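Presented below is the structure to which this report refers.
Here the complex is missing one protein chain, while the rest keep their positions.
Right, subunit A next:
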């Protein structure tokens, strides 16, 4: 018994010691991604995005070898906090890419304030509050938030598609609230009406009652679901034989869903949506990125085209590398110089130019898209148009934007 304990203790100390001595050699970069739960497929693609960026840079940042340390979360703030603490306290990273999901982002904003020497570059979390309310000086977001991703979609579906009344189905957490918020701002100003909102828990398996509750007299249903929930909803909706038209949230019609197995996803054909990427955009930089992604991973271990998670994580790595180059890899001052540089970094990303505002929040391009079927049967997001330079207030003056209030289950109301 004593011997066992002593050996166990020695093993513990050894693990701790090796952890400490490696810190000088390689530049450790922590990567947080949702590798379990409803958003698993998105998390895996986010990791692919980082791996691709690292590979293109020869696994180096500012001349130093990079070691990626991936930690798993399940989209809950608790799991994100545990994962981040492990990266900071055990692996001693000074740079973290992540998290992926909205409420995780809010938790990381608050956690990052307690570790001022660690620099966080958001993976793809898109809650508005993360950078809009009490932003943290060491949390940077090079992707637009969920509301920015919806810029222009409301006007588009009202005017071009003629949807006058819609119902909303979304997961019950901050990111879908933010998406509906962004959609509703434009949609209601254009004259549309949201007659019903149904919020389901993240990870819902049975959508039966939700589907039965969809009103008959709406022109379309806005779907703010993602990952496994989106696929479950579509399967069950197709079994009921429903014929509604849909409007997709950014991760509803993303490759994480469009590449899923089964026929139900075909319901999405023709669905208008908007987000940070458009699969069929013919910009040369985007095409180059898609090709690099397709070449880097075998076809059965990736999506047909990089999802917005892969793209955002890819951009996060590159933004970090670019700023680190400028300071010649020097993080000895706790990263202060690096962060000053990062705040100024402008990225010529595959999905358009990205720069940061004073809250370290991206001002970037939004793409309006429509789901279309390719000749080989793959579904893709057909490019419709871009909305360039979308800022966090969606072009509204700050005071007017603040007067609308923060995204929630019911805000903005959008009734006639």
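Simple rule for what comes next: a residue touches a chain if its C-beta (ideal position, glycine included) is under 8 Å from a C-beta of that chain, and two chains touch if they have at least 3 such contacts; residues count from 1.
Basically, contacts and distances are computed from a predicted model.
Among the names given as "ABC-type Mn2+/Zn2+ transport system, permease component", "Amino acid/amide ABC transporter membrane protein 2 (HAAT family)", "Sarcosine oxidase subunit delta" or "Hydrogenase maturation factor", UniProt records the absent chain under the name "Amino acid/amide ABC transporter membrane protein 2 (HAAT family)". From the options A:93, A:106, A:194 or A:394, the residue with contact to the chain not on display is A:106.
Of A:94, A:136 or A:174, it is A:174 that touches the chain left out of the display. Contact residues of subunit A toward the unshown chain are 1-2, 5, 9, 12-13, 16, 19-20, 35-36, 40, 44, 47, 69-72, 74, 76-79, 81-82, 85-86, 89-90, 103, 106-107, 110, 172-174, 199, 201-202, 408-409.
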